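A single protein chain has been omitted from the complex, and every remaining protein chain is retained in its original position.
Take a look at subunit A:
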Amino acid sequence: MDVKDIFSYDWSYLLPEFIILGFATILSLLDLFAGKRLGRQVIGWLSLVGVVLATVFVFVNVNVLDKPYSYMADMIRIDDYGNAFKLLFLGGTAFAILISLSYLKKGEVTHTGEYYYLMLTGLLGAMVMASSADLITLFVGLELLSLSSYVLVGLRKKSLQSNESAFKYVVSGGIATAVTLFGMSYVYGLTGTTHIYEISFRLAEAGMAGYQFLVYMAFAFLAVGLAFKISAAPNHMWAPDVYQGAPTPVTAFLAVVSKAAGFSLLFRVLLISFFNVNDGANRFFFQEGSLYLGLMAAASMIIGNTMALRQTNVKRMMAYSGIAQAGYLLVPFVPPTTLFFGEVIFYLFGYLLVSFGAFAVIMVVTREQGTEEIKGFAGLYHRSPIMAIAMSIFLLSLAGIPVTAGFFGKFYLFMGALAQENYWLAAIMIVTSVISYYYYFGIIRQMYMRPGTSEAPLAVPKGIWTLVFVLALLTVFFGAFPGLVTDYVQIHFNPSFDFGNMLPPNFQ
């Protein structure tokens, strides 16, 4: 591990991160010095420009890069694994900003400028998480995302609920961070390094040298701590309160970007660090480790889907739905196959389209109705057929009914689980999915079958209308032609080399 002169690196691969950092900095200065004269919408549009620009450069990286490029002893590592996730983060943030542009007009959030650049810093944190191979940078990314999210959740300063949820988020997030850090300290103690590719070998040695128990402890703490960000059991309790209290675009941001970032981190840290550990006969991660993740998956699916049945607040319901989705997303890692990467990326991609669509509709409806109760959706079909139909498509996709992106995502996960002979997880997936029909169709029932409080056409901002319409189309389109995404992932992202060529092409 030789430390090179910083000028000897080709920094162009980091352009996406630099762009986001630059825009966040410039926009915050602009906000500071422009005073009241500058419309804060401008900051929103500018931040969107930044995100789009960064996306372009990620695509450039995807096409240019043929092997991982690392900076400063793998502190930052640009590879396909990270790039794929970055595309999801950027897409998610772009959608969040787009929704916000019409949300924030109404003056619910007083610090509009901050709102946008906090989203950018959160995005930067997520990008750092996805592309670092060192515990320290990973942690910095995690904290950058978390701190930005804490503030974003609480930005509706005058709303008691928002304050409460921000407070809960900070406290529980702090605890989760502490647990993660505690796990990391075990790892560092056992290996003496923070570089996860080195950890991979040294942890195996430590395990063989009789520190097996401590290795398992490290795994357990890391898994529990990181479960927080993806809102998986046993660290899911914050989600309903925070989702409910946060401004709706922030909720969508948490549901998609923050969750995807959590997944990128969870798997890079756990999979690589514990890849070589074995208990003498079997590889730990592929036996006990993945079984533990399987239990997390099962618990999340069951808790998420059953608790969602009882919710009357639509954002809380979406939070439990998100917990359930986190459970589904953990399935391909029990144990991972060569397919896991494609499965997760496709599922997250579908989830991205659907979540933002659903939250955009939820935002319009809850704002107009002045309530977040599911009853607020009553009669929506008569007031805005397009919104109702689009929402139905999103809900059908979340429930996993063809022909939607969500269906194929679930089908793909399901197939992977059966190919691994994971019958119990497959069975839980089926049963909980059917349970989920009940609450997803609950909203559909309200929209079509119940009389609403008014029959007047629903006023939908043009931007939101277009976004929802396009997302609904894409949800169906990628449900019918999922091959377009899976082929792209297959051709441009070769997941096995992202793990430093250490995984055999056909690892089980």
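Just a few scattered comments:
The working rule: a contact is a pair of C-beta atoms (placed from the backbone, for glycine too) under 8 Å apart; a residue touches a chain by one contact, two chains touch by 3 or more; residues count from 1.
Please note the rule applied: contacts and distances are computed from a predicted model.
Missing chain, UniProt protein name: "NADH-quinone oxidoreductase subunit M", from among "Tryptophan synthase beta chain", "Membrane bound FAD containing D-sorbitol dehydrogenase", "Peptidase" or "NADH-quinone oxidoreductase subunit M". Within the whole complex, the absent chain has one touching residue among A:Y9, A:F201, A:Y437 or A:F477, and that is A:Y437. Within the complete assembly, A:L418 is the residue of A:I136, A:A178 or A:L418 that touches the hidden chain. If you put the missing chain back, the residues of subunit A touching it would be 337-339, 342, 396, 401-403, 407, 411-412, 414-416, 418-421, 426-427, 430-431, 433-434, 437-438, 441, 444-445, 448-449, 481-483, 486, 490, 506, 508.
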